[in-house]
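Note that this complex is displayed minus one protein chain, with the remaining chains in position.
By written order: A, B and C. Residues from 1 in each chain.
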Amino acid sequence: MDLTVQLIVNTLQIGAVYVLFSLGLTLIFGVMKIVNFAHGEFFTAAALAMSVVVPWFAKALGLSAIPVFALSFCVSVLVVLALGLVVYKFGFERYLRDLIGSFIVSIGFVLLLEGLYLEIFGGAPRIIPPLIPGVANILGAAITWQRLLICFLALAITFGLYFLVARTKLGLALRAVAEDQEAAMLQGIKYRRVALYGFLIGCGLAGAAGAFMAPLAAITTFMGADFLIKAFIIIIIGGLGSIPGAILGGFIIAAIESFGSYYFDSSTATIALFVLVIVGLLVRPQGIMGHAER
Amino acid sequence: MPRDRRIYIASALLLCVGVAAALIVRDDYTVKLMLWIATSALLAACLRFVLLIGELNIATAAFYGIGAYTAGVITTIFNGPLVLAMLAAAVVAGLVAAVFGFITLRVKGPYFLLISFAFTEVVRLKYTQSNIIGGNSGMIGIFPPVAIEPYYPAIMIAIIGLVLIGLYAIERSPLGMLFKAIKSNDQIVLSVGISVLVVKVICVVIASAALGLGGALYAHSNNVISPGDFGFLLSVFVLAYVKIGGEEHMVGALLGAAFLTLLGQYLMGVGAHERIFFGGAIIIAMLVMPQGLTGLALQLGRRLGWATPAASLGQHK
Amino acid sequence: MSAPAMSPATADDILSARNLTRRFGGLVAVSDFSFTLKRGEILGLIGPNGAGKSTVFNLISGFIPPTAGQLSFDGTDITKLRAPAISRLGLVRMFQHGSLVPDMSVYENILLATLVRLRTPSTRDARVRETAAMFGLTPYLEELGGNLSHGRQRLLAMAIATATRPRLLCLDEPLTGLNSTETRDILELFRKLRAEMGMTVLLVEHNMRAVMSVCDRLIVLHHGQRLAEGTPAEISRDENVIGAYLGKRS
Partner (left out) sequence: MIKTAGKLVAISAIAGLAMMSAAQAEVLKLGLSGPKSGAAAAWGIGFEWAAKQAAEKINKEGGIKANGKTYTLEIVSYDNQYNATEGAKVAQTLLNRDEVKFVVGSIGTAPVKALQSLSERKGVLIFTTAWGPSAKGPNFPLTFTQINTPAEVLDQLYGYVVKQNPNAKTVAMLNPNDATGQDTEKVAQESWKKLNVKVLASDWYERGTTEFQPIATKLATIKPDIIDLSTTPPNDAGAILKELKVLGWKGVQVVSAGTSSSSLIKVAGDAVEGTYMGLAADFDGPAATPIQRELNKGANAANGDPLNVITIGSWDAVMALKAAIEKCNCTDPKKVAEALPTIVFESSYGPAAFGAKDVYGTPQQLLVPTIVTQIKGGKVVEVQRVVPPELDARLKAAKK
């Protein structure tokens, strides 16, 4: 086992899901100017949905692992989108661009959803069968095939989002709204509709991350919390609202976690992450890729 | 100004009633309930104090914790007197806040929110790694001196009440006006020759010193403190107090603290459902009364003709 | 470029800027711009949109630091000073937009300006009332700033700046959106401020007729550089200016 290669491989495989999750958070921030603490709950919802749907499909349809996973993935993301719609309609819609108001609403949803998940799914961890078995060997580093596959899928979605934002009409509207909401409205962009789409895309990304994480980790009702905190660090470092920033930040955090856990220990690496955020914000408040607020 | 005087007189009376109640009531649980409401109210008032400059200070929990730990270290490890512990807690929290504020208040809005969040987590994780203060198990045996123990709840309510009145007085002073001006338009404040950064730091230092003192009081009434008590979730709940009470006026923070503390106690027996109800209550409150309890009360009052819009709370003069 | 050579700084100069430059990323907003302001004069800074007038304002009032160049105010080097310090020295500016706190009363708005300059509540109160009277705002002292009419908001903004008793008052388009009576009143006020308090005024304004009538001297800015400088009469005859600016606009 080549250590450096292994640590880099670890970084990439952790980072891929971080990136996906953070992209959703940063997109929602960009469009709605809200800090969505409930983002982790969408992630959890998708993973929990997978834990129900995967065994069900496998039994009912008798398909092999990959089509079952693909189908379940779609269902889980749809579940998350529906949840997102409810959360938007009964909460965020009235607190668009209100940092403090929306923050407290999102906290309300965290408590409510966390309690409901525990009530419905119980405290025991849930597991879904592996997607594909086996371990790949890359330059002496070990990684499971399913991690590798999920890495690629996550990267594909990331590129898809990039394309959406860079090339499509909706993407243009999202960017315009993120840049300057009033000007965008003067241009005839319907802000509320764009905000809803942006929010749903963000939820969808959290859902995708959760669904990808489902075969890799123990599915619990509180698994989103850790990702949420990491994602905050990531988008601060990358720059709030910045898509390239979230991608870069995701891999930076994954690298610190991977190398820091090795050379110090995991607990210290966690502190290092927070310290990094503070130092980073002092040196460059707008993040690596963010624009200065003017 | 007469309205202000009435508020001071009313709060002084309320304070006397609270202190008297703490002395008279024999039921420990009721006394504790009063103390929880008092500490919640102090936390809410301090979080709201920084909201006056437009910043959401998640580090409210951190400064409260710094006060609690400072006081705990002084009375249990060094056997220092309680008064010294309280003073030191306020001073240490204030000093740390000065450094923290001077560095971080250059950023604002979501950046400040998130940096204060990160600061809170770093402080909490540092406690867990420090053996001398008990690591994750926390510090135990933080008691007030035996002689004053029977009066401690009354003393605590008196101090917290005075701090709250003090915070209100500052809010109504020219300094408080500056806070409001900074929240609304910091450029104009700069243009008349006032350093916005310095004013913001003063604001955070005042709030943090009050929090430090509150933390010291809390530590001695709870007798046990642990790192988990001062995580960012505490600030989040305190924000809920402020928001549900109504942030327009300091009374809102107090109302919200009392309301949610009592609700929390009532819901305690509901067990795992507690979170569901608490979360649901926050969401519903935000939907039906965006101005909080005080806003709702004012609206009702207006509809019934009790108050005219001109007399609405929170307006100066 | 027929800009006249710069006169050397003298004791009469209250403000002198030397080779002032400011870049934003690749964009040069102000380039090697030098000028002086004489004590007690009313200087007009004019130029088309995007000429760099607001940047010059932000530079001399310390809201943004210059990339290069020097600034001195009344004998003090203020190049490295920040806005509050410069304001305390007596160089006070007004903003183009939102130069007041909308959710505070007129009284409190003006009171803001007195906080670092006057120590006792009674002197502050006197200063606020005196200033309000000067700008005809006495009847509105209890009104919220945001509830005033547009014209009175401009008056309030100027009142805030004036209440600091500045030696140099910089006004960024104070006449925008005012009717002719209001404009006339304000111009009259400028003259009064200068006569009674010895205030120097730097004025950025689009209203050409007002500028021509009130200013002692004009500087024309174009693409961040000085295009012309002179008395209103000279400027209105300057062919460069007419070509680049006046001709096209009116």
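Here is the rule we use: contacts are C-beta pairs under 8 Å (C-beta built on N, C-alpha and C of every residue); 3 or more make two chains touch, one makes a residue touch a chain.
Keep in mind that this is a model prediction, so the values were computed, not measured.
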Among the chains included here, which ones are touched by the excluded chain in the whole complex?
A, B
Per the touch definition above, residue among B:Lys180, B:Lys200, B:Lys243 or B:Arg275 touching the missing chain:
B:Arg275
Would you mind spotting which of B:Ala22, B:Leu125 or B:Ala281 touches the chain that isn't drawn?
B:Leu125
Contact with the hidden chain only, please: which subunit A residues?
1, 3, 6-7, 10, 13-14, 114-116, 118-127, 130, 135, 142-144, 213, 217-218, 220-223, 225-227, 257-262, 265-270
Those residues of subunit B that touch the unshown chain are 27-29, 32, 36, 125, 128-129, 131, 135-138, 140-141, 222-226, 228-229, 231, 234, 265, 268-269, 271-276
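Heads up, the rule we're going with is that only the chains that are shown with their structure count from here on.
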Among the chains in this structure, which pair is joined by the largest number of C-beta pairs in contact?
A-B
Give, as an integer number of Å, the spacing between the C-alpha centres of subunit C and subunit A.
50
List the centre-to-centre spacing of subunit A and subunit B in whole Å, with centres computed as mean CA coordinates.
33
Could you grab the centroid distance between subunit B and subunit C? Build each centroid from C-alpha atoms only and quote it in angstrom.
43
Residues of subunit C touching at least two other chains:
none
Junction residues of subunit B - those touching two or more other chains:
none
Footprint of subunit C on subunit B - complex, ascending
174, 177-178, 180-181, 184-185, 187-196, 316-317
Can you tell me which positions in subunit B touch subunit A when the two form their complex?
51, 56, 103-104, 106-107, 109-111, 113-115, 117-119, 121-122, 125-126, 129, 236, 239-240, 243, 272-283, 286-287, 290
State the interface residues of subunit C toward subunit B in the complex, per the touch definition above.
61, 63, 82-85, 87-88, 92-95, 98-105, 107-108, 111-113, 115-117, 142, 160-161, 164
